[in-house]
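What follows is one structure encoded as structure tokens, with my remarks underneath.
Missing here is one protein chain; the remaining ones are kept as they sit in the complex.
Note that the chains take the letters A and B in the order they are written out, and that residue 1 is the start of every chain.
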Amino acid sequence: MSIEVLLGAGVLAATLRLATPIALAALGGVITERSGVTNIALEGCMLMGAFFAIFAADKTGSLPIAILVGLVAGMALAGLHALAAITFRADQIVSGMALNILALGLTSYLDYELYGTTGTPADLPGVPTVDLGSLSAIPVLGGAFGHQSSILWVTFLLVIVLELFLFRTVPGLRLRAVGEHPRAAETVGIDVRRTRYWAVLASGALAALGGVYLSMAVAGSFTDGMTNGKGFIGLAAMIFGRWRPLGALVASLIFGYGDALSVSLQGVSIGDLRIPVQLLSTIPYVLTILAVAGFVGRSRPPAADGVPYESEGH
Amino acid sequence: MTLASSAPPTGPLAAPSVRQPSAQWAQGPAVPVISVLVALFIGAIFVLISGHNPIRAYAALILGAFGSPYDISETLVIAVPLTLAGLSVAVAFRTGLFNIGAQGQLLVGALAAGWTGSQFPDLPGILLLPMTLVSGVLGGAAYGAIAGWLKATRGVNEVITTIMQNYIVVFVMHWLLQDGPMSAPNALGTPASSPIGAGAILPIIIPNELVPLSRLHAGIVLAVLAVVLFWFLLWRTSLGYELRAVGLGARAAAQAGIDPRRRMILVMAIAGGFAGLAGMIQVSGLFHRVFDGFSSGFGFDAIAVALLGKNSPIGITLAAILFAAFARGGTLMQANASISSHLVEVIEALVLFVIAAETIVRAIAGRRGTPAEALA
Partner (left out) sequence: MKRLLVLAFIFSILFTTSCDALSGLTGSSLKIGLVTDVGGLNDKSFNALANTGRLDAAKDFGVQTSVIESKKQEDYVPNLTTFAQQNYDLVIGVGFLMTNSVWKVAKQFPNVKFAIIDGAPADDAGKTENLPNVANLFFKEQEAGYLVGVIAATMAKDKVGKATHNTVCSMGGIPIPPVDHYIAGYQDAVKTVSPSTTILNGYSNDFVDQAKGKEVGLNHISKNCDILFQVAGGSGLGYIAAAKDKGVYAIGVDADQADVAPGVVITSALKRVNKAVYNTVKSVKDKAYKSGDNFFSIANDGIGYGKLDPIVPANAKAAAEQALTDIKSGKIVPKDTVQVKG
């Protein structure tokens, strides 16, 4: 087993690719939970983004429109969740789960009706990659970053933007206040419900972007249920990252690394022992548990997280 | 959990509010029923748009679930493991813990039970069945305890651990059954373990003369006992009292009772035990061996079942039956009304969604609940 298999440019490049959709879902989770709403429908929002982007790309041939439609689809689903959770004060977990099933059923149904016999078309516009040119020559890191999807770079940007937004701007502070002390925030004049609505919609868009990445950039097609639980891994990454965008990114990268290893270690033997491929697939999950266990201290969600809010004189 | 509560959130993303068992339920079984009707109405529109007959579809749904003794028996066959998984999730919720790992614990229980049952195939039932049952329960309990222990000692949020554990056991199961130590070559074509001994089988309890082809096995008895055990544990023991109090945020109870770390491990073990029992039942009652990839989705649905059932024994049982009815009725919707299985999913999701947002229904019904009621 060479060091290349563990730390080569190939593995690191794969890490980045695999981490991207998880990070986007995690960012969505951070925004909504920071505002005090639990949105586990992120998986569903991802799926909506994945399908409707392909659909729009097929109908219009335009990448920007496809991405936009994907984001809107994710936001629509998130909007339903916001309605249930904020206006009707429903149980947020059940609502989220119901919407996940709804998204799965709806996208699978439409996929079959529209593309059942032929499959999604092969000539859809692709998402541009960012070529770092001569920088790719840098050992290891150059190979890792040199040729990645533009959505990956957008994700990095979003992490920085959101980190700054939440912790260095006034609107961000307001959002966090709504999540920590909604009553106090309302007293100070912040519209709790409106803030939460925006946060949930934003989370839908972020998760949807993760889905768009999967269908448009990675696969170039749509298959039923293609998100395969990445939305939930994203939620785990959010908790692991302590509800901070940068933390969520780090957590996503750790998971992505484990996932990349499960591929690069296939066929590698240590002496006479070959690790069965099925067990290799457990690496990202075991790694995540170990990584979280390795950190000292507890993870604490925003204080009013998941609790429906009712304002005075409502 | 109220906004004024200053208890440290032991919850994950957000421990959902733990409600009093009977208050909400007694308040209106009518409301969830009406919610279902509203959702079905919206679903009917979807069915119409897709070019099919909603009446025919719903008739198939209801008949598929309850139309004949065979159908009822099949609905119950699904409801049994789902109820147990629901209890697993609920017992953790009661303490403010979020057990997403019911699926993984179920599979570990199944593997353990399947192993025990097949290792000693010649033992008589009086020995083998309890051994198999205990293996299943202990297997699930151990898996759950790991998550509890990680949280107690290292502060690892149980949501993370249990989500990861679910995936881990699936892959380990692939390995064990495909070409690992538990695989048994057979003509079944699919990776499976050796069959369990006859003594480990939970017999079918409905005689063939009464309901031909019924698959309803003695696991239903175990499930009923488990429901009673759940009730007894939480409402008739001091441990249960303490767990519920902690779940409601009572700091004093938390400090007066057992060491919180022990409590976490114990609760997750109990939760895992319920789910492990579900896995054992699937092996002993239905399949008589462990199949790679069986029983998918129970653990996930169990979360909704527990929440819909307000974490109460009767509620969980009813919610499990509702889900099972959908699964079973959905089959007939496909066969007889040509409704795509995905549309069935959409309708199921709508029902769930509307039930969750009960207040929508209250508003339509012209009864605006007080905020406290809505929150409770």
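What we mean here is this: a contact is a pair of C-beta atoms (placed from the backbone, for glycine too) under 8 Å apart; a residue touches a chain by one contact, two chains touch by 3 or more.
The shown structure was predicted, so the numbers you read here are calculated from the model rather than taken from an experiment.
With the whole complex as reference, residues 34, 37, 41, 53, 55-56, 58-60, 62-64, 70, 74, 77-78, 171, 174, 178-179, 184, 186-192, 195, 212-213, 215, 282, 286-289, 291, 293-297, 327-328, 331-332, 334-338, 341, 364-367 of chain B touch the missing chain. Although one chain is hidden here, its contacts on chain A can still be listed: residues 10, 14, 17-18, 21, 108, 111-112, 116-119, 122, 214, 218-221, 223-226, 228, 259-260, 262-264, 266-267, 274, 277-278, 280-281.
FYI, only the chains that are shown with their structure count from here on.
Note on chain placement: the centre of chain A and the centre of chain B lie 27 Å apart, centres being C-alpha means. Interface of chain B with chain A (complex): residues 1, 3, 8-9, 11-17, 50, 150, 154-157, 159-161, 163-165, 167-168, 171-172, 174-175, 178-180, 300, 303-304, 307-308, 340, 342-346, 348-350, 352-353, 355-360, 371, 374-375. Against chain B, in their complex, chain A makes its touches with residues 29, 33, 38, 40, 80, 83-84, 88-95, 97-102, 104-106, 108-109, 112-113, 182-183, 229, 232-233, 235-236, 239-240, 276, 278-279, 281-282, 285-286, 288-289, 292-293, 296-301, 303-310, 314.
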